[in-house]
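Some chains omitted; the rest stay in position.
Just so it is clear, A, B and C label the chains in written order, and each chain counts residues from 1 on its own.
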């Protein structure tokens, strides 16, 4: 296995699908949102990606069953008001090396381009390293029109000093070189637990931007559990002070969980 | 030397061999078990692997003789009750880079697949970072039937938050994509000395799972020596507290000894 | 995207251009100088470089607009007294891996060699880790004649114990193997803020060496802002003590901003 492998599971025609990326990152914010939409709206698995640039390991689930490191595409037909289709990219990891990230993101764009995608939404978390009162949603865009659209939906545009690291940034950057446009949405999160609160804020923004209808009840359930963790989290505050020296990036590639 | 090299030393036919991997890792638990079986049952060397992804170094033995970094295959004909053959993979190192691990594990699976292997057992240690009263054996499997079989042999299935890093995980993950099934067995160990106690527990589980007969006397000998190290080990406990922050993985690729 | 891509934007003939490199590094000294000259003298963009060895991320500007990681060539016709042309290399990043740096620098030299460049100036900062009274300019050269010329322009030749890390060093080293000659100029800087003072000192030296005329007024403006940062910088002195253990290199590849 010297090359990244893409197994396409189904032949499907899609109508200018919107491409939504949510690979694992800080607080699992993007991943929670995408996994929730896929489950609620019944998206169908389209393809799997395996890569020698993924971490050389496997995960083990609660039943002791081994799970291979992978990325997965799902598609969804005509889910929103405007009759557009969707492709989702989720998974349990990202590429480790810069070269691996570029190679995998290039292959991902080849796939979604083939289905006619021209618009990219990448989802992630923005780590504060501190408890968050009410999770805000931050964003960036590949052009001014999209940036303005984000502001109309109460997304806070990020300032210059923060880059977007990993697939959420790279897909937008590499996509723009192919004429695709898009935005990155980031839910504000302490960053040190699985944060359904931030995911809910991010989900609300996303459905508003896309005119999607997604029941948030089950996400609320997870959010309630999350809130109970916050007092525990505040005890961890001191510990965070040390970690706070790490520049808060949108995606921490070392954080996989 | 830009590519991994496999020197096959002997032409041999094997009957659906079970493939057992035990490359070096925490506490040398898996390696002790496999080296012991190879010696006790007289397994024969089949092939050697040299790779530019191995550490760029050599080892020196107690006589000052240099030992090249390598992995080695051994085979064993009809050793158990059910007349199955075996292939063992042992060695003094693992690949360093993710890409190297994937490449080498792919080549290893090519080899054992060619001999007809469909079942994989990977052996390792599970580091606790603390002295262990009586070493338990943990495990994970590629499917529910094998997981159930592990439980019947008193193997504790590992929960979701622990991945299996290195060849012990990757061979199962990549193997499952080729239709191979298998399990990872991990002997519980403090992780900071060569742990024959954990190896003995792992060996007992393995022979029970495979219906093998292996004399454990000489392993006992090493176990006795190991027990004497434990009081010394307890003095090292404080030191361990610092190291305990490192997530306990099945294989620590940096720990080679 | 498995290879470095160079998009040439315009066909142009250049007359033995002088090649000036100023990719980001310590204190942004070189980058400030080159960006200033490009703007003041109206240099024209010639080509863009995208590479899988660049960091796998994007930057976000003050308006929330995403900026791809890239290097850019600009050219300038007959700007100095001696009627020579110029090629500038600027950008927001450098290659991360050694192999990536060598590959990219090789491609850069292919380009400038094609336009007839035989002389290389690389610009950077030399970090002191302490406040700097009056920024001096340090330098090194590929031959003794150029070293002597540097001394005639009050550039201090660096002693043996300091290497020049990154593109500023590598372009000179790899260039000299192709028969190109050149110098590296480094503005002395504390290294922990965007240092227009050091940039001004470096700019004065450069224009004197090249007989260029460049208005420094707008750089002065930035310099004034920089001076106000110095008292704040002195408070950061203690913090610097820790960092001072890092060997002061001309370019710190990890420092990108």
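Just so we're on the same page, a residue touches a chain if its C-beta (ideal position, glycine included) is under 8 Å from a C-beta of that chain, and two chains touch if they have at least 3 such contacts.
A quick note: this is a predicted structure, and the numbers were derived from the prediction, not measured.
Enquirer: Quick check on the homomer: 3 copies visible, but what's the full number in the structure file?
Expert: 4
To be clear about the criterion, only the chains that are shown with their structure count from here on.
Enquirer: Name the shape of the chain contact graph, picking from line, ring, star, complete and other.
Expert: Topology of the interface graph: linear, an open chain of contacts.
Enquirer: More than half overlap in residue numbers between the two sides of the chain A-chain C interface, or less? Answer same or different.
Expert: Different residues, largely: of all residue numbers at this interface, under half are found in both copies.
Enquirer: Go ahead and align chain A to its copy chain B using Cα positions, then give the rotation in degrees, nearest 5.
Expert: Here the rotation carrying chain A onto chain B measures out at 90 degrees.
Enquirer: Where centres are the averaged C-alpha coordinates, which chain has the largest centre distance to chain C?
Expert: Comparing chain centres, B lies farthest from chain C.
Enquirer: Could you please state the distance in Å, as a whole number, between where the Cα atoms of chain B are centred and where those of chain C are centred?
Expert: From the centre of chain B to the centre of chain C is 51 Å.
Enquirer: Go ahead and note the Å separation of the Cα centroids belonging to chain A and chain C.
Expert: 36
Enquirer: Got the chain A residues that touch at least 2 other chains?
Expert: Touching at least two other chains: 97.
Enquirer: What residues on chain C touch chain A, complex-wise?
Expert: Chain C reaches chain A through residues 1-2, 50, 52-69, 96-97, 100, 257.
Enquirer: Could you please specify the touching residues of chain B with respect to chain A in the complex?
Expert: Going by the criterion above, the answer is residues 95, 97-99, 101-103, 105-106, 139-144, 147, 150, 157-167, 169-170, 172-174, 176-177, 184, 249.
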